[in-house]
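The other protein chains are all here in position, but one chain of the complex has been omitted.
Then we have subunit A:
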Amino acid sequence: MKKIIYFLCLLCPCTAFAQSGSMFQIKGTIVAGHSQKPLADVTILDVTTGGSIKSDGNGQFTLSVKRADTAIIRFSAVDYEIQQLKLSPPFPDALLIQMDEKRVELEEVNVTTGYQEIPKERSTGSFEQVDHALFNRQISTDVLSRLDGLMAGVAFDKRNGTAMNFNIRGLSTITSRIAKPLIVVDNFPYEGDINNINPNDIESVTVLKDAAATSIWGARAGNGVMVIKTKAAKFNQPFHLSLNTNWTVTAKPDLFYTPQMSTADFVDTEVFLFEKGVYDSYLSNTRTWPIVSPVVELLDKNRKGDLSEAALQTALNNLKQQDIRNDINRYWYQNGVNRQYALDLSGGGQKVNYRMGLGYDDNASTLKRNGYQRLTLKTQNNFQINRALDAQVGIQYTESKRVLNNKGTTMINPATGYAIYPYARLVDDKGNPTELPHGFRKSFLDTVGNGRLLDWSYSPLKELDMADHYERLNDLLVNMNLRYTLSPNLHIEAKYQYEKQFLDSREHFSGETFYARDLINRFTVFDGETNRYNIPVGGVLDRSNGDLKSHSGRLQIDYNNTWAEKHEVAFIGGAEIRQTTNTSAATRSYGYDDDVLTSVPVDYVTLFPIVYGLASATTIPWNDSYSGSMNRFLSFYANGSYTYNRRYVLSASARRDASNLFGVETNRKWNPFWSVGGAWNLSAEDFYRISFLPYAKVRATYGYSGNVNNDIAGVTTIAYRPAASYNLLPYANLENVPNPDLRWEQVGQLNVGLELATKGNRLMLDIEYYRKKATDLIASVPADLTTGFRSLTMNSAILQTNGWDATLQANVLQGKLAWNSVLTGSVNKNKVVRYLKEQPTPANWVSTGTNLIPIEGQPAYSVVSYRWGGLDGQTGDPMGYVNGELSKDYVTLTRNATADDLVFHGSALPQYFGAWRNTLRYRGWSLSVNVTYKFDYYFRKETIMYAALLSNRPALGHGDYYQRWQQPGDEQLTTVPSLKYPADTRRDQFYANSAANVEKGDHIRLKDIQLSYLLPLSQKESSTARNLRFTYYVNNVGILWRANKSNFDPDFLSAPLPLTMSLGLTLDL
């Protein structure tokens, strides 16, 4: 042996080495692979002995190994690939080690399309995922509102006050009813109420944005797809229990948000109108006794000499002190409180795993006596039946109750279309509920019937107390999935889903409610000394129920294979069949007694007189109705990808859909939707040398998806209705006129994306450009009235959208104090490039942008105004332009304005928007703040409408009343026209729709703040962490900056979303 070593030494005379006994010392140098610079601090481990050393500043080391044995030496360093050497004696005495820098292995993210899970690395399409942690950053009862402000290109439109409207990459259709993205839960489109889903059951949410991602969903994917994946257990996982509870308080709405005219000025206006004689026909009407306000009653008494001038003034002054908003705030609203409890159990063995989620929500609305309770139960079990066969069974059951006792402040209004006067009070000085005028004039009700009729008074607070209205919903969702492995590369899978949702609504007007008393009184006939009650004394019970049933089945083949480590193929293909049926029924019972559960039959056919002839003779309201619908879809699809050398990816997908929609020829034509895409992992190339950007990928896709509108048909259709107004025979409405050319809407989309990441993922950039062209858009277009239609619905527009979505993630600090910053930005600009209908009337373009009016070359939702010409210095009349000339001819201004007399402000939807989310972590603490922004859009302010104020049922004027022109010179200071009696509706309309009331909507909003603390309960590391987390969350914090001077929240013109605060506690065991 000695001889051999000696010989080795002779061969390598240059190597200096020392030998001691049985040990041999290896000397070496370590350099970085690219730069060839020496590397320090590399750990050199002798795997056989466990001894380790580190390289010095010159990259050099000396390692002693046992002379006799084979040595395994491992070199490792942060950011470098581990290298391992196996050396057998005789050992070389000098080594040169090149260490390669670590490839950036992005955390293996799988995106789910609802048909398959694909590694994000291999995808060509545009996917964006919200993982479990991010999803749980916000606290809410529902799923959707947690996604606001998280993803690029996903915009929530809350102009109507709910979080349920959102779009993915802007508009793809111009029919709002079908503008919602397709929501897929696990594998199938979700047909039920999305509120049935408990957010605690959710693992992740993936948004599919481009054609490659969505085209697999075919005719329903034109607006993008949101795939919600629920939690499931894994095999070989220890038992895990998680308990989550939180508590959210929602502030009352701000009733003082919209500036209003004061009560005193309102009273003075009523006095003015009274003197003009506006109420005379009401006051003299002793046939139908229309309501007049208390002020008018007082003035009438005074005019008749029943009330002295002094007493009148005192009474009026008292009324002027009131403001109904104070009472509404106090007696109609409350702070909303939402409580949420969720329990999660999971675990798995080798053959079986299970997960069970149990949730309970109890919400008290900001409207008193309204609320929502929901119980959810979800189980998911996986079975490995044998080597080849897997089975999954999942059941989700939801039971909820929505209490709708409080119908809002319309309950306070004296009549439909007659807003309550501002000096009304809900309680008197002693705090007792007041009676307010309702239905008929009080002076009539006070004397009517000589005690023969039921009490006919109306007290809003008492009515609110007696209201009894709720909706119960039961939803059952059953999933079954069988997967059979034919060969390691080939699987066949059968999926089936059954959903049944049952909605039961009940509104009970007890005999004490005004609704029942009023109906009974109206239908009372005085028959000598006795009363004939054509509607029996007692309550009224309205019930309705709706039943939704859906069956979905899918058969799919998966094929995956890799050859020669370079060729990778993944393919799926399958067929899907769906049927959704809806049935509903509504019934009404009269004379209902809730204690003994009895009702009384009534005569629906006879025309009965109304007591005192207060109204025309009529039949008893009959509310029975039934409906039924059935939608069927049949689809075939395929999707495949080929990857070469992990660098080049090609993908393609195709789908054909057919449905049973009426008369649409396309149904039978099996119109295909398809996409193609490619991706290039640039950084995997040998020539790629950008060391600070170790990850780079480009991808591009193009394809089509569609939008199904099942409201319109290609043939003449009629809809039967139960009973015509006079002859009570069944009758029909004309629903559709023949339109044989009707086609499904198509959305073609090009998407180009670039993904970059710096070393260690310190900075990650994902940027995408897209171009969407939606053709054959079905829109309601103004029609020649001679056709008998005001508007016709037809394929009529082409909408083009150009946009960018970008997400920049930075791990700014990675130490004990970690700082993660995510900036998302979207550009979304759409334009109606072609509108097939001639538009001869530019005046019809004038719009606030809440309704879609297609104008070629303009955004789909645009704000268009009459050009503003200022106020007339002599009269305070608003002026506009007709053919470039100043004009006060409001007929011409509003009817014959040409395009040049209008101002095209721009989009009513933000064209630039996004969010900036910063999260700081220190030990167990975490603070996360989300700031959202929206730029480049316009909104129209509300203003005073004199015609509504100066009417016989005056509606409280807007606060612009105080800015109105009152004397010459004011036109320099204000744009609000002078008050003019009689009011000119066209003058009002002209001003309201003029450019003077449009402002920029741009703003930056502090959306929410989350603070949490994680308390570890166990020190030892195990696969499941045991800990306790406290969370504090504030939502809808407020606006940080806005472009408009009027202090409006441009997203909420009538009332902003109230602030909510939540406290949460999560226990993981």
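Throughout what follows, contacts are C-beta pairs under 8 Å (C-beta built on N, C-alpha and C of every residue); 3 or more make two chains touch, one makes a residue touch a chain; residues count from 1.
Note that contacts and distances are computed from a predicted model.
K.L.:
Suppose you had to identify the omitted chain by its UniProt name; would it be "assimilatory sulfite reductase (ferredoxin)", "Trigger factor", "RagB/SusD family nutrient uptake outer membrane protein" or "Aspartyl/glutamyl-tRNA(Asn/Gln) amidotransferase subunit C"?
P.N.:
"RagB/SusD family nutrient uptake outer membrane protein"
K.L.:
Going by the contact rule already stated, which one of A:Leu96, A:Val525 or A:Ala724 would touch the omitted chain in the full complex?
P.N.:
The one listed residue touching the chain not shown is A:Ala724.
K.L.:
Of the residues A:Ile216, A:Ile535, A:Val737 or A:Val976, which one touches the chain left out of the display?
P.N.:
A:Val737
K.L.:
Per the definition of touch given earlier, which of A:Tyr769, A:Phe789 or A:Phe1052 contacts the omitted chain?
P.N.:
A:Phe789
K.L.:
May I ask which residue of A:Thr70, A:Thr841 or A:Ser1018 touches the chain that does not appear here?
P.N.:
A:Thr841
K.L.:
Residue by residue, what part of subunit A touches the chain that was omitted?
P.N.:
Interface with the chain not displayed, on the subunit A side: 273, 276-288, 486, 492, 555, 557, 575, 577, 607, 609-610, 612-617, 627-632, 634, 636, 658-663, 667-668, 710, 713, 715-721, 724-727, 729-735, 737-739, 782-790, 792, 838, 840-841, 844, 891, 895-896, 950-952, 981-986.
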